[in-house]
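Before any comments, here is the structure.
Apart from one protein chain that is not included, each protein chain of the complex appears where it belongs.
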Amino acid sequence: MDEAVDEELGEESRLWSWRRRMEVPLFAASVAFLGCYAVRVLAEGLPEGWRDALLAVTYASWALFLVDYLVQWRLSGQGPGYVRRHPLDALVVLLPLLRPLRIMRIYESVRHRHAHARLSLYARVIAYAGMSAVLLGFAGALTVYAEERGAPGATIRTFGDSVWWACSTLTTVGYGDVAPVTPKGRVVATVMMAGGLALLGAVTGSFSSWLIQSFTLEEDRRPPGSSPGAF
Amino acid sequence: MDEAVDEELGEESRLWSWRRRMEVPLFAASVAFLGCYAVRVLAEGLPEGWRDALLAVTYASWALFLVDYLVQWRLSGQGPGYVRRHPLDALVVLLPLLRPLRIMRIYESVRHRHAHARLSLYARVIAYAGMSAVLLGFAGALTVYAEERGAPGATIRTFGDSVWWACSTLTTVGYGDVAPVTPKGRVVATVMMAGGLALLGAVTGSFSSWLIQSFTLEEDRRPPGSSPGAF
Amino acid sequence: MDEAVDEELGEESRLWSWRRRMEVPLFAASVAFLGCYAVRVLAEGLPEGWRDALLAVTYASWALFLVDYLVQWRLSGQGPGYVRRHPLDALVVLLPLLRPLRIMRIYESVRHRHAHARLSLYARVIAYAGMSAVLLGFAGALTVYAEERGAPGATIRTFGDSVWWACSTLTTVGYGDVAPVTPKGRVVATVMMAGGLALLGAVTGSFSSWLIQSFTLEEDRRPPGSSPGAF
Partner (left out) sequence: MDEAVDEELGEESRLWSWRRRMEVPLFAASVAFLGCYAVRVLAEGLPEGWRDALLAVTYASWALFLVDYLVQWRLSGQGPGYVRRHPLDALVVLLPLLRPLRIMRIYESVRHRHAHARLSLYARVIAYAGMSAVLLGFAGALTVYAEERGAPGATIRTFGDSVWWACSTLTTVGYGDVAPVTPKGRVVATVMMAGGLALLGAVTGSFSSWLIQSFTLEEDRRPPGSSPGAF
């Protein structure tokens, strides 16, 4: 993830200190970004002034992420190689809808600070990938709904349809009773399919590994004559 | 699964003894829960008195699980941390339809008591996850059928349609020839999709691992000139 | 697979010798079974006498598999425990459509006898599971076609439709443009979905492992300055 960490120790501490300071503002920005976008799409009867204000907040949040990325780049002292080595960070800046994934980062950091018991490895992967899938699905449902609701011949007519479509897409079930018909809606759908496949594949794989691990551990720990502790 | 086990030995033995004593009652309760719910949904011409009796049995079974959970919490001596550490148990109490999964626990325990040969690790994961998926599918098909049968424009009109829909959903095939149209039906469907994806992913993964293991073992064990034992 | 192998050496050699002698007859029987079934379903204009002859051959092949299973049971000297320990063999006897999977056994055996280089572990799992999936799909397409072709409102009207449906089902794509509508057809479809999910999961998993292994090996073997050997 961070090859720079091993290279320059002085830069590193300033980079880490920047990251720590930016956590709360970026968390607020990501919530504002998704929230304003959602309100703008869903509250159709909103007066024009409010809509403009929401748009302004959305763009401001976006700008904050861009600034954060540029500062991190500068502090890393890596020059042009930084972009290639941190593809995920760049992706987050380009695709603003992925931003809220940073919420997981905060969650993890808060748990850490409060010295809570860490989740097991598989549980953390499931939590990260699962929450990412939920956020991806919510953002995708919003965007597709915004594209489709006015389209002629559209099968996605309410936000409920859109959420239902997002669920059946992310799980690769794909009933097809509702599906996007506009080019823009289909592009968003394709990004969601690819992302959902990867994220839910990670959830499924980790769940499977965790289940096998649980069954293996249980074998050793069981008092004689008793039943297994897992459900 | 049970961190408490390693912490307090005195509490532990009382907890284990409670669990052993509750096995048969909870097994009966889980069968009663699912059975009464199924009869109530499927036997439409039942007189009102019978329907009320079935409902009463369903709630009584639910209450028994709640009592069991509270007693286990108390005996564990862990305070508020217990809920966070035993998420599956809490989930079972909240989502009564998952209860019958406890049947697996009994089955395993009976096999153990009779000193039968244990199944291999992968076979057990496949059996647990596969039976969980079947129960989830059956309960989901019941609930969706109860929601959909009266809805205008519904494609799920008989219980057979609902079972067919559940099969195509759990395997993520998702033909879409029948699919829920009511909001409640779609929420149940989403839970089923997520659960089915995880459970059948575990089945698939374990089957795959077991197959590779079988092929590896066969290599070493084969008498010269003979064909493999597996088909 | 064969716990008996480790237990009784005298019985074992007779069991292996029986298996070796039965290879060619069982291969012929499995081909006859599937071939006669296919001709019976697809050649609709066949005179009654021919149809009866095909049915007789089908049942005779089935009987041969049953005899083989009983003899193996007897020779194993294991009593009632045999059925439980060899679930796959029993499944093959109960579900005659799975019989042709024995073709893989012959193929492997022939390769072995001719001292050909063995396939790698992953390649063998892919070959076994992939061929099983193809046979399952072919047999399933035949059976579903036989059930659906006369049904009112059926979308599967030609054998081509049925094969197309089988392909989209086994890969869990599930377009739903053609799908079974009769109860019997749907039961067969459910068996195919479950089997296809497990078998193609094994193919996918092995392919993935093989790919990762190939990339790992390539790293070490590459002469300086040259490109990778894989495509």
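For the reader, a short list of remarks on this structure follows.
By letter and in written order, the chains are A, B and C; residue numbering begins at 1 in each of them.
Everything that follows uses one rule, which is that contacts are C-beta pairs under 8 Å (C-beta built on N, C-alpha and C of every residue); 3 or more make two chains touch, one makes a residue touch a chain.
Please read these numbers as outputs of a predicted model, since none were measured by experiment.
Note that the undisplayed chain, when the full complex is considered, contacts A, B, C.
One chain is missing from the display, and on chain A it is touched by residues 1-2, 5, 13, 16, 19-20, 23, 88-89, 92, 101-102, 104-106, 108-109, 112-113, 121-122, 124-125, 128-129, 169, 172-176, 179, 181, 183, 186, 189-190, 193-194, 196-198, 201-202, 204-206, 209. Considering the complete assembly, chain B touches the hidden chain via residues 172-176.
Think of the hidden chain as still there; on chain C it touches residues 160, 164, 167-168, 171-177, 200, 203-205, 207-209, 211-212, 214-219, 221, 223, 225-231.
Keep in mind that, in the parts below, only the chains that are shown with their structure count from here on.
Of all chains shown, the one whose average CA position lies nearest the global CA mean is B.
If you average the CA atoms of chain B and of chain C, the two centres end up 30 Å from each other. Mean C-alpha position of chain A lies 42 Å from that of chain C.
In chain A, 172-176 are the positions where the chain touches two or more neighbouring chains simultaneously.
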